[in-house]
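To start, the structure under review is shown below, and the notes come after it.
Every protein chain of the complex appears in place save one, which is left out.
Our next item is chain A:
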Amino acid sequence: SQGVHSSVPASPNPESTQPQPLRVLTRLGEEYSVHLADPTDPLHTRALRLQLSRLLERKFGNIRALTAGLETRPDEEMERARRSEDPPISLDLTFHLLREMMEMSRAEQLAVQAQNNRRMMELFGK
C-alpha cells in the first residue's frame, strides 16, 4: 500500500452550530476538507456537489497516483495483490461522502426516469 490514511473522524453532531467539515481521505494520508457554511441550507446538496467536483478535479491531479507501482510494473503489482488478496487499486472515501454520492445518483436516476416517461407519452401522442 502507498501509506496509511488517518482515522475517519466521528460523524458530526447535527445539532452543532459550527460548520462541519466533509473529509475526503486519500490512501496517501492526505486529507481534504470541504467546509460548508450551513449544512441545513436547502442548497446544501448542490453546493456540496459543485464544491466537491471542483475540489477533486483541482486536487487529484496534483498528488501522487494512488497506484504509483502500477506505472512501471503492473504485472508485478497484480501478482502481489493476487497473493495478498488486497485489491491493487483502491479509492478512499468516507461513508458520509459515499452516501451523498448515492443520494445524488438516485435523484439523477429518478429525474431521468421521469424525463423518459414524459418523452414516451409524447411519442405515443404523435
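Some notes on this structure:
Assume contacts are C-beta pairs under 8 Å (C-beta built on N, C-alpha and C of every residue); 3 or more make two chains touch, one makes a residue touch a chain; residues count from 1.
Convention: contacts and distances are computed from a predicted model.
Of the candidates "Transmembrane channel-like protein", "F-box and leucine-rich repeat protein 4", "Corticotropin-releasing factor-binding protein" or "Protein unc-119 homolog A", the chain left out of this view carries the UniProt protein name "Corticotropin-releasing factor-binding protein".
By the touch criterion stated above, the residues of chain A touching the omitted chain are 1, 5, 8, 11, 14, 25-27, 52-53, 56-57, 60-61, 63-67, 70-71, 74, 78, 81-82, 85-93, 95, 98-99, 101-102, 104-106, 108-109, 112-113, 116-117, 119-120, 123-124, 126.
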